[in-house]
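Here is the structure we will look at, set down as C-alpha cells.
What follows is part of the complex, with its chains left where they were.
Which chain is which? They are A, B and C, in the order written, and residues in each are numbered from 1.
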Amino acid sequence: MPNKVVTLGEVLMRLSTPSHKRFSQTDQFTLDFGGAEANVAVSLAQWGIATTHVTALPENDLGKAAISFLREHNVNTDQIYFAPGRMGLYFFENGTMQRSSRIIYDRFDSVFSDFSGDEIDWGQVFDGADCFHWTGITPALSANAAKLTLTALQAASQKGLLISGDINYRRNLWNYGKNPLDIMPELISYTNVIVAGITDLNNCLGIEEESDYEKACAHALSNNSSIKLITSTERNSISASHNQLKGMLYDGRNMHISKSYDITHIVDRIGGGDAYIAGLLYGLLNFTKIEALEFATAASVLKHSISGDVNLASLEEVEALVRGENVGKLLR
Amino acid sequence: MPNKVVTLGEVLMRLSTPSHKRFSQTDQFTLDFGGAEANVAVSLAQWGIATTHVTALPENDLGKAAISFLREHNVNTDQIYFAPGRMGLYFFENGTMQRSSRIIYDRFDSVFSDFSGDEIDWGQVFDGADCFHWTGITPALSANAAKLTLTALQAASQKGLLISGDINYRRNLWNYGKNPLDIMPELISYTNVIVAGITDLNNCLGIEEESDYEKACAHALSNNSSIKLITSTERNSISASHNQLKGMLYDGRNMHISKSYDITHIVDRIGGGDAYIAGLLYGLLNFTKIEALEFATAASVLKHSISGDVNLASLEEVEALVRGENVGKLLR
Amino acid sequence: MPNKVVTLGEVLMRLSTPSHKRFSQTDQFTLDFGGAEANVAVSLAQWGIATTHVTALPENDLGKAAISFLREHNVNTDQIYFAPGRMGLYFFENGTMQRSSRIIYDRFDSVFSDFSGDEIDWGQVFDGADCFHWTGITPALSANAAKLTLTALQAASQKGLLISGDINYRRNLWNYGKNPLDIMPELISYTNVIVAGITDLNNCLGIEEESDYEKACAHALSNNSSIKLITSTERNSISASHNQLKGMLYDGRNMHISKSYDITHIVDRIGGGDAYIAGLLYGLLNFTKIEALEFATAASVLKHSISGDVNLASLEEVEALVRGENVGKLLR
C-alpha cells in the first residue's frame, strides 16, 4: 500500500520574467505556483505517494488556480481553506552566467500568514498518514503561523508519524517580534529528520559550532533526542548556469556524502532543495538511508532541468540517474 | 508655450491574462502599468503637454520599472518618491462577448497608501503649472492619502491652477474608517471640473437626485461655488466586445452631449474614462468647451482600441476621429 | 448534498492553430484536451457537482497529461484505465469571418476505441450517482465501444439513474460495419433525456419526419417510452465570428424555446453543445425544466467566449446571464 504524507505551508504564486530577461526588460511574467512544503508534496505525489497539503488561500480566482495546480499534480486538496485576503506572491528574475537570480517577495499579510487553522481537525488530517513535513518558513511568517505549526506537530507526534522539518532559516522573514530561538527549538523537538546547514543549526538551535558541519550535527543530535537524521545539500555556484551539488546525511554516527554532480545549463534552481527533501523522504520510506541520500541528490539534480518550483522528474528518471543510466540520452 | 499639468496618484502594476484567457487558464500575465491619474498624464504628454506625475513607489526593480514606463511616455518623474513597501497590483481578465471583464485588486497596504508626502515641496511642484488633476481613488485609500490630496489641492488652489477631479467613487475602496462624505466635499471645494455620474454626486456630495443627471449636476453646481463644469461619459454595454459611448458636459446652463459612438471589437476598455478626462483637459486648455467635449469622447473611443491602461492615440488621430476622417482606413 | 454525475467517452488531444492561423501558416499548435462527454463532466464539476469520467488512455506522457487536465478541473479520474496504444487526436483551425473552422480527426484506432472495459465494476462506478451521460460518438467508434456503452447503460438503468444521451450523429464516424440504426435504438431505449436534432432523430431512431422538429420529437417520444425530454440548440451561422443561438426542449407536451442570443466576436465554438447539455443536466437536477433550458442556453453562450473544449464559466456567471445582469461589464 502506498505511503501517505501530509505537508503544511503557504502556496505562493510565482511571477517570473521569461528567458532570463531582467525585471526592467519584460512585458510579461510566466505564472507558476509553489511553496517549500507544497513542492515536496508534488514531488511525492509524482512518485505515487498519497499526499495531502494543508494551507489557506484567498477565495478568488487566484486562490482557485493555486488549488487547481495542486490537484493537477495529484495532491489532495481537501484540507485547503479559503479566507478573505491576498495571495502571497513572489517575483523571480532567473539569472544566467555570472548574473545572479533575484527574488522580490510580496507575501506579507497574506491569507496564510493570517490563518489560525482553528477549523482543522488534525486527527482526521493525519489519519492513515506515515509522515508529516513542515519548514521553518511557516513559523517565521506570524505568531498565528507558528502556533499552527506547533499544533500540527503535536498532533503528528501523537500519531507517531515520521516528522521532517526543513529549517530553512531566512533572516528577513522573522518580522513579527519573535526570534527563531524563541520558537524553533520547540518545533524541532517534535521532528525526526531535519534539513539544516550550519547557519540553520546556529540560528535555530543555538549550535555554536561554526565551521565543521559534522561536529555541528553531532551537537544538534546530542541536544535533541527527537532528531535522528540531519541532512543538507552542498552547492558550489560557479555561475548561475553552472553549479556543483552533493547531498550530506548525518545519522549520529557517520556523515554520509552522496555522489557529487556537475550541473550545468541550469534551467531553474528554485525548488532544488525541496526536491532533495522529497527525495530523501521517498527514500527513507522505501530504501536504505544511503540509497535515500543518493535518490535525494539525483532528484535535486533533475529538478534543475525543469522550469517552475516543482520537480516533475519521474521515479524512473531519478532512479536511472542514481544508476548513471540514460544520462542525457534520446529515449524513443 | 505648451501647458503644464500635474497629476497625483498611485501607479499600479497590471497583470493581465493574454488573449481573453480566464484566470484559470493562463500560465502567463501581460505586464502593464497604469493608474487613473498617471493615465491622464501619459495621454497629455503624448499630445505635447508637459506633465509631472507625483507618486510614491517601492524602491525595488518593480518600482523602477514603473518609473521607466512613465519616463518612456514622456512624463516627468522628478516628483516620484521611493519608500520601502510593496507595489500596488491588480490582476485583469479581459472579457469578451457576453462574458464580463474581471479585476482582482491587490493594492492594500501599498507604498503609496502609506505615503505621507511630507517631503514634497508643492510650491515647486506647481511652479509654472496650469492645471492639477486628482481622483477620488486617492482619498479612498488611507487617511494619509486623503491628507496628501488635501495638501496638494490647497497648494494648487493658492497658485490659481485649473483643478480637475475625477470623483470615481468605488465602495470597496473606502476601508480606513472614513465615509466619502467625511472627506470628499472638502476636496471638491477646491475643484473646478469634476467627472461625476449620478452615483458619484450622490455618494461624494450628498446630492439626492437619483435619476435626472442634469438636475443632479445643477444641484451640485449651486452648492459648490468652485465647480464650473461637471462631466461624464455614458456607456451602454451591449457586450464586453461592443459598447456605445458618448460624453456629457454640464456647464451650469446646458447639458452638452457629444456625438455617440458605436464601439465594437473592443480591445481594452481599461482607462477609457482616463482618456476621456485627459481629452477634456486638453480641450479646455486649447479649444472651446464643446470642442473639448468632442475631443474627449473621441479620445476615449480610440483608447478602447489600444491594449494597456494608457491611451496612445496621437493628437492627429483624435482630431481626425472628431472630424470623422480616416476612420478605420489604411494609412500609407 | 451535491449530486454525482458519471460520464463515459473518449478524451481527445486537440491541436489548434493559434490566432485563427491556417494549417498552412502555423509553426505551432495550442494544446487542449476535450471530448463530448468529458466536456460535460468538467462543466458540472466547475459548478460543484461531483463528477466521475470513465475512459481509457495510453499509458504515456500524453495520456497522463489528459488525466492531469481532468484532475485540474476537479473531475474524479479513478475510473480511467491505461492501455497500450495511441491517443486520439484532432487538429483544429479556428475560422473567422466568412471562413469556416476546420477539424482534421486523427482518432482512428485509439486506445479508447479498442477498449473493452471488462475491468470496470459498473456497480461501484454508479454507486451514489444521480445521473449518467453518454453520447452517440462512443458507439460509432467500434463494436467494443458500442458494447461498452450498452453495458454502462444497463448498469445505470438498473440503479435507476437519470440517463442522458447526446445522439450526435456523425456519418463519417460509423466505420466498423454497423449502421446507427443497428445500435442506437437499443442504447436510446435506456435513456431519459436525449439531445437530438431532426437529422439525429432520423438517422438514429428512424423517425422519418424531416422538417417539423416538434412533430419529430413527438414521434420519438411516442415510440420510446424511456425518453422524457428531447432537446437541441438551434444555431444560425451568420459567419464564423457571429452566430445566433437558442435552445429548444420538448417534454411530450410543449416545445419550449429559450431566449435567443446574438453571439458575436466568437472565441471558440467547440464544446458549445456540450456546455448546453451540461447546463441542462445541472438545471434538471436543481431547477424547473424551463429554468434548466434557460440555464443551458446561457451556459452554451458563455462557452463561445472561452478558448478550449471545456466551459469554464462559473455558476454565478451563467446565472447572471440568465438574469441579463453584468453582461459584458467590468467587475471589480
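Keep in mind that, in the parts below, a contact is a pair of C-beta atoms (placed from the backbone, for glycine too) under 8 Å apart; a residue touches a chain by one contact, two chains touch by 3 or more.
Small disclaimer: the values here were computed from a predicted structure and weren't measured.
The complex in this file is a homo-oligomer whose displayed part has 3 chains and whose full count of copies is 6.
The definition used in the following text is that only the chains that are shown with their structure count from here on.
Although chain A and chain C carry the same sequence, what matters here is overlap: shared residue numbers make up over half of all numbers found at their interface. The count of contacting C-beta pairs peaks for the chain pair B-C. The chain with its CA mean position farthest from that of chain C is B. Per-chain Cα centroids separate chain A from chain B by 44 Å. Distance between chain A and chain C, defined via averaged C-alpha coordinates, is recorded as 41 Å.
Shared interface positions of chain B, defined as residues touching 2 or more other chains, are 22, 24, 102. For chain B in complex with chain C, the touching residues are 19-22, 24-25, 95-103, 105, 170, 172, 237-243, 264-265, 269-270.
Against chain C, in their complex, chain A makes its touches with residues 68-69, 71-74. For chain A in complex with chain B, the residues that touch the partner chain are 15, 18, 22-24, 26-32, 60-62, 64-65, 68, 86-87, 89, 91, 93, 102, 104, 106, 108-109.
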